[in-house]
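Shown here: the complex without one of its protein chains, the others still in place.
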Amino acid sequence: MRVDLNADVGESFGACTVGDDGALMPAITSASIAAGFHGGDPTILRATIRLARSAGVAIGAHPGLPDLAGFGRRDMALTPREVEDLTLYQVAAVAGVAAAEGVRLQHVKPHGAFYSRAVHDRAWADAIARGVAAIDRLLIVVGPAGSALLDAAREQGLPTAAEVFADRAYQAEGALLPRNRPGAVLTDPAVVVPRAIRMVREQAVVASDGTVVPRAVETICVHGDTPGAAALAASVRAGLEAAGIEVRALRAP
Amino acid sequence: MRVDLNADVGESFGACTVGDDGALMPAITSASIAAGFHGGDPTILRATIRLARSAGVAIGAHPGLPDLAGFGRRDMALTPREVEDLTLYQVAAVAGVAAAEGVRLQHVKPHGAFYSRAVHDRAWADAIARGVAAIDRLLIVVGPAGSALLDAAREQGLPTAAEVFADRAYQAEGALLPRNRPGAVLTDPAVVVPRAIRMVREQAVVASDGTVVPRAVETICVHGDTPGAAALAASVRAGLEAAGIEVRALRAP
Amino acid sequence: MRVDLNADVGESFGACTVGDDGALMPAITSASIAAGFHGGDPTILRATIRLARSAGVAIGAHPGLPDLAGFGRRDMALTPREVEDLTLYQVAAVAGVAAAEGVRLQHVKPHGAFYSRAVHDRAWADAIARGVAAIDRLLIVVGPAGSALLDAAREQGLPTAAEVFADRAYQAEGALLPRNRPGAVLTDPAVVVPRAIRMVREQAVVASDGTVVPRAVETICVHGDTPGAAALAASVRAGLEAAGIEVRALRAP
Partner (left out) sequence: MRVDLNADVGESFGACTVGDDGALMPAITSASIAAGFHGGDPTILRATIRLARSAGVAIGAHPGLPDLAGFGRRDMALTPREVEDLTLYQVAAVAGVAAAEGVRLQHVKPHGAFYSRAVHDRAWADAIARGVAAIDRLLIVVGPAGSALLDAAREQGLPTAAEVFADRAYQAEGALLPRNRPGAVLTDPAVVVPRAIRMVREQAVVASDGTVVPRAVETICVHGDTPGAAALAASVRAGLEAAGIEVRALRAP
């Protein structure tokens, strides 16, 4: 059994620090790096790519909505064309900076509301998949199994990776509990670690009411901006490995 | 003997947190609140005004350069007209939101490069003073004694308050040691507290080489984004009071 | 019979020019001035206030969503608190700059998606009305008769003005035809002028299919960014006056 462990990183901006990427990096196998629209800036992007490279962590682009003030977590009424062009621009920027640092992108994972919307909105999912495919047809699109996003990616001939969230609660029908609801974000390693192990072993997510929802699990996310994310990710990794689950990137770097 | 103790607050933005305003507020007597250009946003501005009001802290506007990515610390080649209009807009916004919360502004203190430039550039200083005066001629302009900023303010008929920085090193001629130089930011209470007391008692700043530069001291700044700012400010306040120096706002709220 | 003629102005930004405010101003009686979030900047705001003052045009604040790239025309999933704080900040800024120029605000009219959403979303409408009321309870809230926005404004004790759009097509149920639909924006004076006259005389809007929808008409909008807006507004004003309809601001300046 094996799984990838990913986190969102490079989301600091100017004087503002989001997460502790230096501490987080050794624990993960794939890093989704902000492209400057919901977080990140050119200097932080490059520094984060170097950090990931040094840690042997595979790199992906983490495109977001153009809403720095809302950290890309507020849905916006964009047209499919805007969605496609935003994806293309952001993936191009991250891929180009990574190439300048000698690294090839492994994956693309949309951020926040860009991701949530693409889970169920096929027009957005298609637009994102077209934007990714226009850059490089070997890029792996990361999203939940069964989502419009992964369907659209496959239709564009792109490889996919099915993701679950170790640090987020799920609803009975398998959707994430929204962030503004109590208990939506899980931070206790005693809860999160066994949860992650079970997700991989059973290839399923467990909803807040106990419902077990079958779901392919190829990569597990720990959010980089969750308080204590670095320690949590390290615990998840240690727990997975202790349970005999190999933790490695989606694709060999 | 008396002095005001001020800090820059409300500089968080979206998902990014700058400083710990809730912890800092009880220690200070005046708060300079970011207006949304170098930091802050409408929701954080209003919440910070409420926080200051609850703590009985006097409120000022903290206008900055339009450079969120640089936290307002990078000098920009603005025209005096742009400087005046930026000041007017930002002070108007903070004053209006404060008024909606039942509070009248006490002071205006420019931020970062907006402040540094106004210390020596009389055209900028005049533009800032005109912008403030256009709003309310009772607003106190905060800046270093002897600066172009305070000269310009007085010429506009505005009251002024002479400021020193407890947590920053000074050069022999009395200017701040730039932030990118080693030792520019002081964080050890064992250094900062006696320094603050001496500043008030001697009405002077002490440069890194020991030179004592006479300087009026009406308000002492502790930067809100310095690590450990809240504890440092509390120590400074306790130290000042223990030394028999009354710590209170520039103007009774 | 009388009516106010309003336009959105001050929406240029940096090197970008939106509309021709100098040509438009003499034709209108009320100007809704962008506050810097969907368009406008501190220098353009102040210059536009001076322009309106010189032309004897009443001034209002035109707050918008924080989406300069989308010109505030893309809906965003904000919380009511964010909506209220965005309103408060933007109205405070425009009111304060206007006061510095010796002018008192007459009205507040939300822009683009901020307006469209407040027409039917009572939570947004309430949030906007609270933001306006916190600044000044004499500010007139401008919106369509029968909208959630005007209901919310009245509940906050704010005066209101019922608005129609001379240069936009209506649907049978009385809603605006969305901008992305053919024929949504009307620019031919031969169509727009008699349409405006009929709106005032019949206190109604006429839908694309000929349906007459009764609707109070206290102010007519001509969009400042519609091509040929200045000439169109001048034609509308001349047509209204030739038809014996007095064109004047909502409140005497």
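Going in written order, the chains are labelled A, B and C, and every chain counts its residues from 1.
As a convention for this text, contacts are C-beta pairs under 8 Å (C-beta built on N, C-alpha and C of every residue); 3 or more make two chains touch, one makes a residue touch a chain.
Being a predicted model, the structure only gives us computed values, none of them experimental.
J.: Of the residues B:D75, B:E101 or B:E202, I need the one that contacts the missing chain.
T.: B:D75
J.: Using the document's definition of touch, tell me which of A:L45, A:V103 or A:V119 contacts the absent chain.
T.: Only one listed residue reaches the unshown chain, and that is A:L45.
J.: Tell me which residue among A:I135, A:A166 or A:A233 touches the hidden chain in the full complex.
T.: Once the missing chain is taken into account, the touching residue is A:I135.
J.: Which is it among A:C16, A:A34, A:V57 or A:L88 that touches the chain not included here?
T.: The one listed residue touching the chain not shown is A:L88.
J.: Using the document's contact rule, name the residues of subunit A that touch the chain not shown here.
T.: 36, 42-43, 45-46, 81-82, 85-86, 88-97, 99-100, 134-135
J.: Pick out the residues on subunit C that sit against the missing chain.
T.: Residue positions of subunit C that touch the missing chain: 11-18, 39, 41, 68-71, 73, 225.
J.: Using the document's contact rule, name the residues of subunit B that touch the chain not shown here.
T.: With respect to the unshown chain, the touching residues of subunit B are 66-67, 69-70, 74-78, 113.
Everything that follows uses one rule, which is that only the chains that are shown with their structure count from here on.
J.: At least two partner chains per residue is the criterion; list those residues in subunit A.
T.: 69-70
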